[in-house]
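Heads up, one of the protein chains got dropped from this complex, but the rest are sitting where they should.
Going in written order, the chains are labelled A, B and C, and every chain counts its residues from 1.
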Amino acid sequence: MRLLSLRAAIEQYVPDGCCAALEGFTHLIPFAAGHEIIRQQKRRLHLVRMTPDLIYDQMIGMGCASRLTFSWGGNPGVGSLHRLRDAVEQAWPAPLALDEHTHAGMAVAYTAGAARLPFGVLRGYLGSDLPTVNPRIRSITCPYSGEVLATVPAINPDVTILHAQRADREGNVAIEGIVGAQREAALAAKALVVTVEEIVERFPPMMNSVLLPHWVVSAIVQAPRGAWPAYAQGFYARDNAFYRQWDLISRDREVFLAWMREHVLARQAA
Amino acid sequence: MRLLSLRAAIEQYVPDGCCAALEGFTHLIPFAAGHEIIRQQKRRLHLVRMTPDLIYDQMIGMGCASRLTFSWGGNPGVGSLHRLRDAVEQAWPAPLALDEHTHAGMAVAYTAGAARLPFGVLRGYLGSDLPTVNPRIRSITCPYSGEVLATVPAINPDVTILHAQRADREGNVAIEGIVGAQREAALAAKALVVTVEEIVERFPPMMNSVLLPHWVVSAIVQAPRGAWPAYAQGFYARDNAFYRQWDLISRDREVFLAWMREHVLARQAA
Amino acid sequence: MNARGSRVGATRNDCGWTRDEMMTIAASRLLSNGCICFVGIGLPSAACNLARLTHAPDIVLIYESGTIGTRPEVLPLSIGDGELAATAACVIPLPEVFAWYLQAGRIDVGFLGAAQVDRLGNLNSTVIGPYAAPTTRLPGAGGATEIATHARRTCVMLKASPRSFVARLDFRTSGRGDVPGRGPAAVITDFGVLTPDPASGELRLDGLFPGATVDEARAQVAWPLAVGEALRTIDPPRDEELTKLRALQER
Partner (left out) sequence: MNARGSRVGATRNDCGWTRDEMMTIAASRLLSNGCICFVGIGLPSAACNLARLTHAPDIVLIYESGTIGTRPEVLPLSIGDGELAATAACVIPLPEVFAWYLQAGRIDVGFLGAAQVDRLGNLNSTVIGPYAAPTTRLPGAGGATEIATHARRTCVMLKASPRSFVARLDFRTSGRGDVPGRGPAAVITDFGVLTPDPASGELRLDGLFPGATVDEARAQVAWPLAVGEALRTIDPPRDEELTKLRALQER
């Protein structure tokens, strides 16, 4: 594990064209890292995330992505992700290929990735047209019961980026609160970059807490408020007002670009 | 969830011939429950446990079991389980059919059981003769890569019995320390009985701790020191001296029976 | 996504309640005490928490974010607000929610929303228009597909219009309406409640909200809506229900 600046971490671990998963389910979404990816004008990324959320709406709108693996692409409790829609409906600013799943399917795909199995199995996608539009959703026959079950290919991102509350000096990462598929996405990746609210001297031994040991972590970046407008349990709350406001900002291409220029491009990484 | 006496819980949830998993990996082994099963003279049980340990050595020696699913059957750090050996080598006191796995295979089988999938997949049993003596270990071909992987059938015990540190009045169960495959075995079972060191009024909300919610628990039994000679983190330590002593007690059938009469049969359930 | 419906639904009638409130209250009444409920965001979240604060104090609420047994004081905007984690009995990883709880058959009731529903209760929340070139890209499946399959019973909450209650879905995101008994147990909409005909599974008008009419209902449904044999008028909101719902929403 190395302690890096945000700029250096993105430069080293997110080359153009790579497969990147910025995970965190509603909680601990790595916005600061996403903004640095935008500032560095990364291109042709294959973005992976169960819920693209505002972070991928911003990255897609700024032209970073050419492919998206996802399972629910809305603004939670508000409505659409207008930049995602504009990319899919109008190919603006670039076409976006979709690899679309259900939450259950993506969860299994990350879990298989963490275990370095080539596929995951679920009793899923039943009664859905998704398998007809996504050829990666296949099936397998149980060697005992003969039941036919759905399969998804494992997800093994080139890099997974997480935001967490704390790392210690060794690089162990501790997470509290909603974890989503963070652990699975972290362990499925070839490299793991973690931005954190704070770095502490050392944790007490943490029996049964959610912890990623330092030797599975490639780089740690200190990025206070790095999950805003999402939240970090114990540090700051979800900025629900901003999530609502984003609906207006993102509806119009020019308003969107103006906001990104002012709030993302003009700022320097910490 | 119901609060029951140990006697009532075993009477109701462990009928003769059922499939029972008393789990807990070294830590929190439900000895008190095992002793009550012996006192109630249960017969023809299909016992499931990754590490049979002293608890199954005692149950097998007292004639409770006709079948054993397991992955490592020794006295950890000491040597043999002499009663298990006597059953396999000499069919004393009764023949014992074996369904033998590796730890990795059993872990996957419990996990599949918890997910109510009919089988689990692993890159396992390679270079081993186990698949040649256990026809339940089969294989499957990955629908993406063509790789052939091992499969195990899901384990879904009729009843799983755990020992835990605490339950609250609602029946939520909290576990601290080494958990082994306790959660998976609990959620794989049709009924779940948990003996506990203590029952508390209520827990604080326990973010990310190991907790089994009350509505997956069939019965709670208060059984202080119910994991002795194994241990309960925070309550009492492993009685390593007894584990060593058991090697002598269990070597001889008569010495074994005398010990069981005095320390198990003659005692009443709490 | 249904701005018209939202505005109309939010207007108080002469009796002092709105159709949105009536929808939420009607849904909350379908939940029995102690049931294990997989909650979606928005109206379902309000309905489930209203049930918890009125007739079903022991209901267990699970949000797909992994919060189990939550008791929020404030209605969350998203399914993963900090309030849900802070008041949960425990927080578990999302893959476990879907594999060990939902797929394992441990959920009694699941709530679903959508952009379109057909007469068998199948749902579309993926696209309007062709998948490869949609006129409107919707959020997608999320948890819906497996909730529809694995929850013992599902309820749909969806405001009615001929564009949402359609003869033919543009895309089937979830639903087993063509498997007898696997469609939703009820569709709660802003004129009343539809339930499936036990034989054919076709959704029929089963109950009307006070003030709603069969003609109004039929005007919002793009297929010829059948009326159940025992069409009833649903009880209006009780004072306790309204008071607690409004208190929950105002916090």
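Things to note:
As a convention for this text, contacts are C-beta pairs under 8 Å (C-beta built on N, C-alpha and C of every residue); 3 or more make two chains touch, one makes a residue touch a chain.
Note that the structure is a prediction, hence the values are computed from the model and not measured.
Taking every chain of the complex into account, the absent chain touches A, B.
Touching the missing chain, out of A:Pro95, A:Pro213 or A:Gly234, is residue A:Pro213.
Contact with the undisplayed chain is limited, among B:Arg123, B:Arg225 or B:Arg253, to B:Arg123. Where chain B meets the missing chain, the touching residues are 25-27, 50-51, 70-74, 76-81, 84-85, 88-89, 100-104, 107-108, 110-111, 122-130, 133, 177-181, 183-184, 231, 233, 237-238, 240, 243-244.
The set of chain A residues touching the chain not shown comprises 114-117, 172, 187, 203, 205-209, 211, 213, 215-216.
FYI, only the chains that are shown with their structure count from here on.
When C-beta pairs in contact are tallied for each pair of chains, A-C comes out on top.
Here the spacing of chain B and chain C, counted between their Cα centres, is 41 Å.
Centroid to centroid, with C-alpha atoms defining each point, chain A and chain C lie 28 Å apart.
Within chain B, contacts with two or more other chains are made by residues 115-117, 207-209.
Of all residues in chain C, those that touch two or more other chains are 85-86, 91, 99, 103.
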